[in-house]
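Take a look at the structure set out below.
Note that one protein chain is taken out, while the other chains of the complex remain in position.
By written order: A and B. Residues from 1 in each chain.
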Amino acid sequence: MSAIVAKTRERGGASLRLGAALVALLIGAAALSLVWTPYAPDAIDVPHKLLQPSFAHWLGADALGRDVASQILAGARVSILVGLIAVGIGLVFGVALGLLAATAKGVVEDAIMKLCDFTFAFPALLSAIMLTATYGPGVVNAIVAIGIYNVPIFAKLTRATANGVLAREFVLAARAAGRGPLAIAFDHVLPNVAPALIVQATIQFAVAILAESALSYLGLGAQPPQASWGRMLSDAQNWMYVAPRLAVFPGLAVALSVLGLNLLGDGLRDALDPRLRARR
Amino acid sequence: MSAPLLEVVDLVKLYTLARPGWFAPHPTRRAVDGVGFVIAAGRSFGVVGESGSGKSTLARAIMALDRPTSGAVRLEGRSLYDLPRKELRAMRAHIQMIFQDPYGSLDPRQRIARIVAEPLSNLAHVARAERSARVEEALRAVGLGAADALKYPHEFSGGQRQRIAIARALITRPKLVVADEPVSALDVSVQAQVLNLMSDLQREAGVTYLVISHDLAVVGHICDEIAVMFRGGFVETGPSATLLTRPAHPYTRELVDAAPKLEEAPVSRPEAPPRPDAATGCAYAARCLFAQARCLGEAPALRVLGEARRVACHFPIGG
Partner (left out) sequence: MLLEIRDLAIDLPSPTGARRVVHDVSFSLAAGESLGVVGESGSGKTMTALALMGLLPDGAAVSGAMRFETRDLAGLGEAEMQKLRGDRLAMIFQEPMSALNPLHRIGAQVAEPLVLHRAMSKAAAWAEAVRLLDRVRLRDPERIARAYPFALSGGERQRAMIAMALSCGPKLIIADEPTTALDVTVQAKILDLLASLGEQSDMAMLLVSHDLAVIARHCRRVLVMYGGTIMESGPVDAVLRRARHPYTRALLDARPRPGAPRGERLRAIAGAAPPSVSAPSGCPFAGRCPLTLDACRATPLPTVEFEADHRVRCIRIDSEGRLA
């Protein structure tokens, strides 16, 4: 058995490294944009519109003369912000609900799970659209809308994994030692549930980026002059035959970020889980 | 005459099962059916039984991990189930447990020091500084070193992990240690090490054990008195040596015969004629080689058979 585990870890290593590299690139781009971009992302320069990539504009300029490269870098900021906060909301509320469900059991567990099922019944993206359309477009509302959908995902995952942990003998040992349910939840359940949560978080991060792009594309997310990959894609529609690169670059940015996060998640799953089960 | 260390009185644990149909009543399973016994300080007690005997359920009820349906468990005269929550927590310092699975009973994400010190959180009067001293003391008592406190469980072998579990059980200096299959998951050579450790602790630290096991030899090695459990009830109790060499109940005899031994030639057992499991009468009658009409109709009570022995049988072996 341990032989198979060892091999899996080797394969997982490649995903982990590539994923980590791509995610580092994403974070690096966002961080860089805080201090420097080749041009101001919202600097309109109509005389220089639709320029091909050159020394002056590395990735070209869009229909309003704005530098594409600068917008990509600044757009990374929005993507990361959305990912972090949406996943953050999901983790904080979802894990709490999941732990509560697993520890309290009975009616409480049923109620929480039904609430999650209820939320799942609504198609996520449509509901996000509804929410932003009702409360007004903007990055903040987009984040909240996406974040709400992460809560039942993490709640269900936490509860299922927590149930598995609660059945283990060391939890019984903790009870025999006089620890109460709260102490057990924090000291024993949470650390053992964490690997599954970390992996899911990377996946949800990628989903958040995609969702934000979709919302921005529809005009409901980041508003101009704020740079966002989704908005860039929306603007690029009109120029598809003249300058398809205006859609390719932001599209690539989204694709690489999502790929990186998914690979990171895969790699982490392989790296974290077997160690827990690694025995003799 | 001092109060016994542990007193179990008429313990019953029922489980309700899924009902076969919407209008049928819920069937119940009597996992523990009116068990009572007494453990005196210094005299270790063993409960032997196979799967389905209810011994693990009994252990959990005694440890106050699973509330029984009825009955009482008294530790040094105080009834555990009548205590308010805070006091029950404090009592846990006096009764600790060693679990069967050395790979599951230690949290893989915690260091040994934290694992072994966990029961101490119950005792408000143990200061931080004293905690690490106690951890070291406990680890040394089981043959491990202070350096081991910083490691993680996966760095140890099965036998060593069981020692860590014993260290954890001993850290509050409990009066009674309940050991649920303490050596079943270990290799033979390691079993001997752990059994030796347990005997040593008995002698040197005055620990009293309640050992739950399916293995007669293990129980016989540590315990002064043994109870044999079958389908939720005790069928025989008595001093170890006598019970193992001159069993009075046919089931005890079956267990003793079935245990593979090197020294003797195998005892070939004829199959008991198939008999339906009766709702009344002796629970063992369906398998018993000596069952008679009375056994099918009337369940025998656990009665005294002389020299601290009790048997639940209408026709015990040897009179």
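Here is the rule we use: a contact is a pair of C-beta atoms (placed from the backbone, for glycine too) under 8 Å apart; a residue touches a chain by one contact, two chains touch by 3 or more.
Model, not experiment: these values are computed from the prediction.
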Touch as defined at the start, partner being the missing chain; which of B:17, B:150, B:217 or B:289 qualifies? B:217
Touching residue (missing chain; options B:258, B:289 or B:304): B:258
Residue touching the undisplayed chain, where the options are B:5, B:73, B:141 or B:190: B:190
Touching the unshown chain, chain B contributes residues 50-51, 157-160, 187-193, 195-196, 199, 202-203, 214-218, 220-224, 240-241, 244-245, 254-256, 258-262, 266, 268-269, 274
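Keep in mind that, in the parts below, only the chains that are shown with their structure count from here on.
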Rounded to the nearest whole Å, what is the centre-to-centre distance of chain A and chain B, using the mean of the C-alpha atoms as each centre? 50
Of all residues in chain A, which touch chain B in the complex? 168-170, 172-179, 183, 187-188, 191-192, 275-276, 278-280
Quick check on the complex: what are the chain B residues that touch chain A? 63, 65, 89-90, 92-93, 96-97, 99-101, 103-110, 115, 118-119, 121-122, 154, 157-158, 165, 168
